[in-house]
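Right, I'll just put the structure down here and ask away after.
With one protein chain removed, the remaining protein chains of the complex are shown where they sit.
All chains are identified by letter, namely A and B, in their written order; residue positions are counted from 1 within each chain.
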Amino acid sequence: MARDDVKTGYKYVGTRPNRPDGLDKVTGRARYGADFSLPGMLHAAVVRSPHAHARIVRIDASKALALEGVKAVVTRADLPTGLTGEDLNLQDNTLAGDRALYDGHAVAAVAATSPLLAQDAARLIEVEYEVLPHVTDVDAAIAPDAPVIRPGVADYSVPEGMHGNVARYMEFGHGDVEAGFAAADVVREHTYRTEATHQGYIEPHAAVGQLGEDGRGEMWVCTQGHWYIRRMCSAVLGIEAANLRVTPSEIGGGFGGKTTIFMEPLTLALSKKAGGRPVKLVMSRSEVLRATGPTASASMDVKIGMKRDGTITAGQVYFRMQGGAFPGMSPIGEALPCAFACYDIPALKHEGIEIITNRPKAAAYRAPGSPMAAFAVESMIDELCRELGLDPIEVRLKNGARNGSKSSYGPVYDVIGLQETLEAAKAHPNYSIPLGPNQGRGVASGFWFNHGGETSVSLAIGEDGTATVSIGTPDIGGSRASIGLMVAETLGIPYEDVRVNVVETGALGVNEPTHGSRATFASGKAAVIAAEAAIREMCKRAAAEWGIDADAVEWKDGAAHPAGPNAGKFPPMTIGEIGAKMGSTGGPISGHHEVTAGGYGASFGTHVVDVEVDPETGRTTVLRYLVVQDAGTAIHPAYVEGQYQGGAAQGIGWALNEEYIYGPDGRLQNPVFLDYRIPVASDLPMIDTVIVEVPNPGHPYGVRGVGETGITPPLPAIASAIAGATGARIRSLPCSPPKVLAAIKALKKG
Amino acid sequence: MSRIHVTATVNGDPVEFLADPRETLLDALRNHLDLTGTKEGCGTGDCGACSVTVDGTLVCSCLMLAAEANGKRVETIEGMARDGLHPLQRKFIEHAALQCGFCTPGILVAAKALLERNPDPSETEIRYWLAGNLCRCTGYDKIIRAVQDAAAEMRQDHRGAA
């Protein structure tokens, strides 16, 4: 049920006002990464490796530098040495050292007086390569004959005897799985595969950087987290964080892909070499696809035991994930705990390895690891349900996690809403619409941890009683609106009187990016606490005016009131009156809050999809789609629905079309939107949503964070719907028409 | 390389600039005329973020050379609000039809071109017309609803005016 239909006692929370940045965004005034320019600005282009794996023998930039208007070239030789750990990985990814590790790996960069000139100059930079053997497939990379890409990549966790491309190993679980399987009526075991996909934000990465001789610099950049940009660029270039001021632009989508750096340090390195002139670098779409941070590809073994009544007795998984040529980037550490997070199963065993391949350095993508894990486990549960003739929602209600369940990854769940999403899905009309020929229905649930993280917010009361809130989490999908609503609710002033700004790194303490579904949760929570601090100060000011004790003043409806008859008889003093006088009553009034926010609540959702499969072509059409998800509290329901719908659409793309295709030469074969096909308007139906609200006790307004869970269920739900429509189970994404057609044909022959 | 002198009308204003023969109309709008509302999402005609109209025809400005705009009438997102916001712009805000907003200028320009041809499009017609405009954030649901609602309002106004 949407918040609009629920009595809550809130005045602003749960309403759907216009977002504060709406006008700028419908008129073209909003400034995104590539929209920023400075006087004297140069433009940059990057030289990239055409090889999946090669030794860089020689770089000769003399021809490029001889062009009139070319101002600087940087190679790895221009960056400081001696970095270690992830800093070194970031530097290695910014510019290749002695080896290019994937198709598209940056090798050199050039700055010139125009974008076209920079591109011309890049073509004149000669790079001599000695091609080395490569591997791009996750399973092929651990075959005995696979070349070891980075000797010594394994961390402490990898046991002796594993392949040299294994970087991490993990195992956990509880209970006795063998006894669990023995107690089951049916035990099934299969391998599931998902291909790498890209976040596919429509705005390519873009930055303008300026760095002077004195080591002081500035950057304007589209990012989910400008403090991360500051820290990473400082580390890669060997400058002090305080000397780099980073201002975030409006951001044209991120989905996790803009939580790290790719080409950003190049703008600063080029600027410094070009005498401090600012340098703009905008990636092309093919650069984005080849050389930013797609998600991992995965190969996953799953074994589950079920009784005839639907009770799941045991589960076991072994996941293999590759996150490109750098360790620590695959979401194996998230995928494994997500695998059975929706269930309360007595015996579970999880094992997994991270594998290095000649692919780009993976980045986070919406609920990192959870969609792959869900594809494997939820598909298998659906297979068992179909085999035993059980209703998939009933089986999930029976085995699903509830308040107090011990989670699959250890801790006990506090207050969660999985059961409520299942009940709502069961009750929704979509679940009982009769299906026609070649049509099938799929159900799956999904999970994401959510996140709190480092957060710093400040709030100032204006002379007219309005409030300005400074936050450090870039607004990707309406978080300024939802934070504005919570502050308005807390202060008791109209939403229009609150302006929320995303401010630069010089203006607040360190903030983690907008990631982990944390912006509305953590910045919102900190903003509410900051508003409460301002309220305490305003009560103090009123008390002083009235000559009573501050404790005898209470705040309601945007004004200080004497608390009860004993406090004395004074007319309420409004925030506007207090603000107007603040200079003479003690000075500016503000509140701030800095915290590594805890108290985030886990997020669960359940999706129901109907598809029709054309038996002639294998093409799948999504007929109707339902997202049910627990939001905790929906602060701005329209943007909560938007997150659900957008997550579902990305998941549908992953399920049906999207994949990274590498040729035998190790080159990405589809680095354009024409061939890396994300869903378009005519591919999708309306996406129905149900917002379940099981408030999170760890947030003043019950927020859980809604951004990520929605991408998780579509992968298995669609594959299961296709199985329902055709009888053919696709265990390897995407469910592209040729694959589905082949599966149907195999079934007929079978 | 010698540059080409281009004169055109953009959002009703006369403009002139010198274009490199390889520059696209999108480059010219953004880099020479400071009209950065038109976005580049791909540069290959696949995303529609760069949608503008040229002499009334909807085009991907990344696929048209700047020099080809000589003597033409170009309309961009910056020219869409005339006496206040266009109904599409208003409805996009009201319906939360944008999240990051990067696709929004192109989608608004494309949707306006649709409603000028077809004041009462079906859901399917809207979906196919906008199939060249990628949005990664919204799943299109709220975009379609906003276009439908704007179309309904414009039909109402039209009837009211007639």
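Just so it is clear, a residue touches a chain if its C-beta (ideal position, glycine included) is under 8 Å from a C-beta of that chain, and two chains touch if they have at least 3 such contacts.
The definition used in the following text is that contacts and distances are computed from a predicted model.
When the unshown chain is looked up in UniProt, the name that turns up among "Cell division protein FtsX", "Oxidoreductase", "Glutathione transport system permease protein GsiC" or "MoaD/ThiS family protein" is "MoaD/ThiS family protein". All shown chains touched by the missing chain in the whole complex, by label: A. Shown as candidates are A:131, A:148, A:170 or A:241; the residue that touches the absent chain is A:170.
Remark: the omitted chain is touched by one listed residue; of A:32, A:181 or A:255 this is A:255. Only one residue in the set A:436, A:598 or A:738 touches the chain that does not appear here, and it is A:598.
Within the complete assembly, A:414 is the residue of A:185, A:387, A:414 or A:675 that touches the hidden chain. Checked against the hidden chain, the listed residues A:452, A:576, A:605 or A:700 yield one contact partner: A:452. Among A:36, A:181 or A:365, only A:365 touches the chain left out of the display. Even with one chain removed from view, chain A keeps its contact list with that chain: residues 155-157, 159, 169-173, 199, 255-257, 259, 331, 333-334, 337, 351, 364-368, 409-414, 448-454, 515-518, 596, 598-600, 698, 707-708.
In this section, only the chains that are shown with their structure count from here on.
Within the complex formed with chain A, the chain B residues making contact are 20, 22-23, 27, 30-31, 35-44, 46-47, 49, 76-78, 80-81, 85, 89-90, 92-96, 98-105, 108, 123-124, 126-128, 130-144. Listed in rising order, the residues of chain A touching chain B in the complex are 16, 18-19, 21-23, 25-32, 34-35, 114-116, 199-204, 250-255, 282, 284-285, 476-478, 636, 638-639, 641-643, 645-646, 648-650, 672-674, 678-684, 686-687.
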